[in-house]
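One chain of protein is taken out of this complex; the other chains stay put.
A and B are the chain letters, set down in written order, and residue numbers restart from 1 in every chain.
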Amino acid sequence: MKALLIADHDNNHLSEQTAKALSAASQLGAVDVLIMGHDCTEVASQAACLSGVGRVLLAEHEALKHQLAEPCAEAILSIASEYQAIVSAASTTGKGVLPRIAAKLDVMQISEVIEILDEKTFKRPTYAGNAIQTVQSNDSIKVLTIRTANFATTENAPTSAEVVALDITLGQQRSVHISDKVSDSERPELQSAKVIVSGGRALGSQENFNATILPVADKLGAAVGASRAAVDSGFAPNDWQVGQTGKIVSPDLYVACGISGAIQHLAGMKDSKVIVAINNDEDAPIFQIADYRLEADLFEALPEITRLLS
Amino acid sequence: MSNDPLLQPYQLKHLTLKNRIVMTSHEPAYPEDGMPKGRYLAYHAERAKGGVAMTMTAGSAAVSKDSPPVFNNLLVYKDEVVPYLKNLTDAVHEHDTAIMIQLTHLGRRTRWDKGHWLPVVSASHEREAAHRAFPKKAEDWDIERIIKDYADAAERMKAGGMDGIELQAYGHLLDQFWSPLTNSLESPYGGSLSNRMQFTFDVLSAIRERVGPDFIVGMRYTGDEMLENGISPEEGFEISHRLKASGMVDFLNVIRGHIDTDAALTDVIPIQGMANNPHLDFAGEMKAATGMPVIHASKIPDVATARYAVASGKVDLVGMTRAHITDPHIVRKIIEKREEQIRPCVGANYCLDRIYQGGEALCIHNAATGREQTMPHTIAKADVSKKVVIVGAGPAGLEAARVAGERGHHVVVLEAANVPGGQVLLTSQSERRKEMMSIIDWRMAECERLGVTFKFNTWAEADEVNAEKPDVVIIATGGLPDTDVLAKGNEHVVSTWDIISGDVKPGKNVLVYDDAGDHAGLQAAEIIARSGAKVEIMTPDRSFAPEVMAMNLVPYMRSLQALDTTFTVTYRLQALEKDGSVLKAHIGSDYGGISRVKEFDQVIVNHGVIPLDEIYFDLKSNSSNHGEISHDQLIEGHPQSVVRNSEGTYQLFRIGDAVATRNTHAAIYDALRLVKDL
């Protein structure tokens, strides 16, 4: 089986996600990696170094500079017939492009693959990860996006793969890139955040709250939450409140720091995938629903976590 | 042995308290003829049964005839109170619960036109804003007799079986002497702090002389009036030290603030939308400074906060008073690890607001509180299980579903919207009213536990109901805003629902004509004022928003006054006329002779709701009772048995606003009272 892996990159560097998606694609058969972009030969060289790559296909075109879905799909479709699988990491690009391919090829896509059982059988999460489906596809081409968190990365190979420049013709573009805004300072919103670090009454003051909780949240790219007690005590603003009369959240990871675990708070976060509780009271009710418990002084534990994440 | 800090016993002198949760003194206004009779006893006994460590029963029990009751206070200046107290203390002691009582002389915080029409007395002529009585400045024989009155009352309390007493010094006579703002006496009772406290120590000495050194006597007092030139925190600490040093005070029940205006009172006893436990740290400081046993209450409605208050060492005993008004069985639920089933206090403050208007305390969403003699806190199972169909998942419908579920009936609820809540859902769209939704959330959780079936997105017509083959149908469909009050121009009117739901955006120059006087009018006004509009609230009533009452009014007033809202009473909106983009409001008066025109760009009318009763009338003829409810059976607590149609296959009842626009408590009481006998 020949698989085409769509690389994820920024015209300068190949992303970590591609290396992981590659290890998934390699389970299907021989893999060619497609780099679409503009002035991105460097990326092609990086891809060529990865283990398990057959050929690196380089498609450079002005219209591909920002890897918009429509021209990318067009480019992929021009070579898709040579492959039995089209694979991408479930990155923004992958998620945007691959379904277009699937529709044009009149096949179903399998999104967010977490395990490959064989070349036509895959596991994927549904119902926000509460129900794992094992699906089999008999379509002639398998179109897959890979949840890279579930796959190991690929090491470099001793030798480089061949880089082939493709001659790409694209039609008139009906979507134009205007701007990009990199958000390194903006914290995600509570209700859509994947990770939330939350502080409770035990932080003791607004200064402590900001000095202890915020650095951890920054390191994790997390949103910041607070218990009602912390908000009522003035340690955190109202719109950080998680709970029955605050926001209801369900992130992948919820870190509750110095939060005892009032029923009203639990109502707001109990559906989090993984719950971590850091509290020095071993009887705190929050420990009953925590997946991981750290009985420690949060003024020691949190700075330590911040340090280790650096 | 539990590790829970709240469940640890506490030793107060010779008194062992079985856990750390108490009800602080409060007067729900259940006395009859000024005496704690059956209703009073039943209320406290239920909480004792529920496991509370101590109930401190009466707030402000009056020691003197010139401290007449303003919220149906107990008259402990009468010897006849003793046997009633004995019954009460026996009933509470039966459950291993301790019982105390608060004694006071209200000073200026009462009225001269009540009771024996005696002038109110204080340590100055300063009038209290809340009760509006100009006081007599106390002279020597006033002070003497009041000291004796306190001692007499204390002796009665001991004879009545009380485990202790508490004196009130936050807004009453004792601290009217303490505060420089209300004490203009000369020496020995006015001037320096020692002089200002002299009256208190005289009272304490007289009490001790009667009850002895062992009887527990405590003080509930303000350690910081939070008023310029009033008792400062420094003075408050000094007062605390002196109370301790006197050797006559066994515990401190700490308050911060003052209560002589509605707003100040609300800061001492905060309501929904206000921060929890705002004075807990202060109480902790008092405890740390004095080392005395400390009790404290001030919006600590949830178990986690109560646990923290005790575990952190800030207090020894935590008051969860309003929480127990809502749920008498909090402690039992903690012990049985069923905390999530505790009926939550949502801070609606219907209880306190009713008291301060001279009514009795009722909980907005526990209709059995204050009615323990006729309404059940724990619902008994029915003999026969019936199929009950309820139309509407607002507060009335959900209470009916909950009670029917508890009775073991097979319950199906049909709801038109995708979510439950009805008008409670609507009102909780505003940030400050969010806690109201807990009335709905708690019932949904209970209904889930009881196996009630919900069919959302179902606009029930007769067919849907009949398809369920019901034995009983309860219509709880509420109503829709009724804005047709004008002689002309009703088509230009916007309803409060339109504004609160966001369906209609606020104008710029708006008249809110509030002819119902409940939360909807003020809530809409606040949303509009917050959007930057100029708002006038007009009502034909003599005061505005009478249904909202004093403490609930406070957050609205703070918001609306800051936004320059004007309040116009005694004028009636008669008609509206549209002139281009301007609305001409024709205004008159019930007093006659007035005819004015004012211009606005938007007019909101608040006039309650008109019942949504189509389905009720569609089902009426096929029902066995034609919808009739026997009031006698309802009031006496007997099952409804009216038959007007022997061919009828189901009983039909209507509850809540679907009958007539009233309020949330009425809706829930309608449901409880009907369904408990179903």
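We take it that a residue touches a chain if its C-beta (ideal position, glycine included) is under 8 Å from a C-beta of that chain, and two chains touch if they have at least 3 such contacts.
We adopt the following convention: contacts and distances are computed from a predicted model.
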I want to check something: the complex is missing a chain, and I'd like its UniProt protein name from "Multicomponent K+:H+ antiporter subunit F", "2-oxoisovalerate dehydrogenase", "Electron transfer flavoprotein subunit beta" or "D-methionine transport system ATP-binding protein". "Electron transfer flavoprotein subunit beta"
Which displayed chains make contact with the chain that has been left out? A, B
With the missing chain put back, one of A:7, A:43, A:56 or A:69 would touch it. Which one? A:69
If the hidden chain were put back, which of A:139, A:218 or A:283 would touch it? A:139
Where the unshown chain meets subunit B, residue by residue: 416-418, 422, 426, 429, 453-454, 456-457, 459, 478, 480-481, 497-498, 501-503
Hidden partner sits against subunit A at residues 66, 68-70, 73, 91-92, 95-104, 106-112, 121, 125-139, 149-150, 174-183, 189, 191-192, 195, 220, 248, 252-253, 271, 273-274, 276, 287-288, 290-296, 301, 304-305, 308-309
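One rule holds in what follows: only the chains that are shown with their structure count from here on.
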Could you tell me the distance, in whole angstrom, between the mean C-alpha positions of subunit A and subunit B? 50
Could you pull out which subunit A residues touch subunit B in their complex? 201, 228-229, 231-233, 238, 244-245, 260-265, 281, 283, 285
For subunit B, which residues are in contact with subunit A within the complex? 3-4, 275-278, 302-305, 307-308, 311, 339-340, 342, 431, 434-435, 437-438, 441
